[in-house]
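One chain of protein is taken out of this complex; the other chains stay put.
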Amino acid sequence: MSAPSLPPVLRVSNLVKHFPIRRGVLGRQVGAVHAVDEVSFELYSGRSLGLVGESGSGKTTTGRTVMGLVQPTSGTVELDGVRVTGASDRRQLARAMSMVFQDPLGSLNPRLSAIANVAEPLRVHRIGSAAERRQRAIDLLGQVGLRADQGERVPAEFSGGQRQRIGIARALALSPKVMLLDEPASALDVSVQAQVLNLLRDLQNQLGVAFLFISHDLSVVRHLCDRVAVMYLGKIVEVGDRDEVYDHPLHPYTKALLSAVPIPDPDLRRERIVLSGDLPSPVNPPSGCRFRTRCAWAQDICATQEPELRTRTAGGQLVACHFAAELAGVSGARVVRPDAIDPIGGRP
Amino acid sequence: MTATPAAPAAPTQSTPRRRSTVGRKFLHTTPGVVGAVVLLLMAIVAIAAPLIAPFDPLLRAGSALQGPNAQHWFGTDELGRDLFSRVVYGAQLSLETAVGAAAFACLVGLPLGVLSGYLGGVVDAIVMRITDFVLAVPGILFALVVVAILGSGVLNLTLAIGIGAIPAFIRLARASTLSLREREYVLAARSMGASRFDIMFRTVTPNIMGPIIVQIIVTASVAILVAAALSFIGLGTPPPAPSWGGMLQTSRSYLYQQVWYAVLPGVALAVTIAALDGVGRGMQTALGTRGPGRAKVGGMG
Partner (left out) sequence: MGSYILRRLLQFVPVLILASIAVWAIVYAVPGNPALALVGPDATPQTIAAAEHRLGLDKPVMTQYFLWVGHAVQLDFGNSAINGESVLSQLASRIPASLQLTLFSMLIGLLLALPLGIVAALKPRSLVTKVINFYQAAALAIPTFWVGILLIIGLAVKKHMFPSVSNYVSLWSDPLGAFKNTFLPALCLGIYISGIIARFVAASLRDSLGQDFIRTARAKGVPEHAVVSRHALRNALLPTVTVVGLQIGEFLGGTVVTEVVFSYPGLGRLIYTAVTGRDYPIIQAAVLFIVIAFLLINLIVDVLYAYLDPRVRLR
């Protein structure tokens, strides 16, 4: 593992978030959505960790809980070794951790100019005079490739890619140590995506900010992140260095995800691993290994004992599967359950 | 208490445009332009009343109950006062009451509505119940009872009407705030570490001003009507002040002698109210919002 010897700038331990479900006139709690269950990971300064998973995997909730926008049910988040969970003082936290959102237009205040939007964090924290804030905003906009004369326009007058840059500039205003990026490229056209991602990488190299990058798009994550964590139904099922995970996925879910990533080679014939069934409801997750209902290799033990996330092979990545070692060589092979339904389409 | 879809729909966030586009759109609306012009004229008349009115509205200026003639354009009333001058000063009174009531209602109702919408919970529950109660009393009646308790006079009248108009602002601000609360830029503001107060009043409030402005105009329009109605039944501005409603009341006794006495103040009322309505509708079109119906503000004769 190529983890640096410095301690992590962000450490998440056993983070849990359950959303209560209330019914009836009095709002009795009748159940809970297990959005995030015992999620732990580390983020190092100047590096990027990609958190991938499909919708409903809990990655967005994880991000928001780490940011402090959502209160965790249990678990801790440490920033530079200091506990920040449950802190009522979001203000302090906000200076070290900022966020870039998925919807570039929606995440900017429509009434404020680009400069004003970027300067908002400075205004909220009362840093500098109005003129100083303005200048800093202009500098930041320059760093993301926007000119000062464009700065007076409102978000509606910019293109999607430009708006996202403004969002990034705003996130940099307080010189954060950690930046959470929640699907920052998903709403953009593919050509623009590349520009934004490259910008992010350059910024990271210049400023040393750590990125927590949430996405469902595996190819984007591959482009930008050093390490990858795969989430399924509120749990991390695999985590490790990017190349390790992409080249040698160990968890059946990861293998299935990767087999679906388009490879621009028309002659290549791949076999797709097909997931059977639908995503189970997070209100009632399956016992034992949560993935077992869709896993082609599930055995009895998968229903009774939940697999720990730990190193099981020489490769060094952490994986939560009882049979990771046995299945290590199985990548791309197709073993289908008789009652398979293919939600993605294609051969049964 | 009610939220039937037939009634005013929850106002959408005012889509921000450069102010020039809003202005241009406004100028394309007939009701807007006509209303604005008339309103401007009325405002000028009201402000410049001492300069425009040929006679003192409180003093006898000729023989009683003359019809319109060269000297007295509108004729005179039962005490020989010049009717035109009285109508002109009446404009001053009406617009004062309208602006006062609307401003008061907005200043109280807007923050309450934003607080209620953003904070939710107990605050919301309490504010909403009080709002429901006030709304359960028809506008005129409410003002009537308040005046009964406080006594008559311009200030009390303005206050009474203003209080009755507060719930509409609360509802409007609350609905707008609710729809904005989950927007991403509010979330972004939270992620920046902005305090709730900051978010409510520096992020959310500026973005809901469109429908609020329309509501201010509508409230002003209703205020004029209610003030006139109350003055008409003797519970508004007491004589000898030249209130349009009061004039209409007195005119009833002299329908045979000076019929214009009963007509002209009414025309002034109708024109001013219609002008405000027009401006309100024009603003609604320009801002692209569906504002509240006048019914909800409770203006009726």
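Here the chain labels run A and B in written order, and each chain numbers its own residues starting at 1.
The definition used in the following text is that a contact is a pair of C-beta atoms (placed from the backbone, for glycine too) under 8 Å apart; a residue touches a chain by one contact, two chains touch by 3 or more.
Keep in mind the model is a prediction, meaning the values are calculated, not measured.
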Among B:23, B:50 or B:138, exactly one should touch the missing chain; which is it? B:138
Of the residues listed, B:162, B:246 or B:278, which one is in contact with the missing chain? B:278
Contacts of chain B with the absent chain, listed as residue ranges: 1-7, 31, 129-130, 132-133, 136-141, 144-145, 147-149, 221, 225, 228-229, 232-235, 248, 251-252, 255-256, 259, 262-263, 266, 269-271, 273-274, 277-278, 293-295, 298, 300-301
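Note that in this section only the chains that are shown with their structure count from here on.
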CA centroid of chain A to CA centroid of chain B, Å: 51
In the complex, chain A touches chain B at residues 67, 69, 90-95, 98-99, 101-103, 106-111, 120-121, 124-125, 154, 156, 167, 170, 174
Quick one: in the complex, what on chain B touches chain A? 15-18, 183-185, 187-195, 198, 203, 206-207
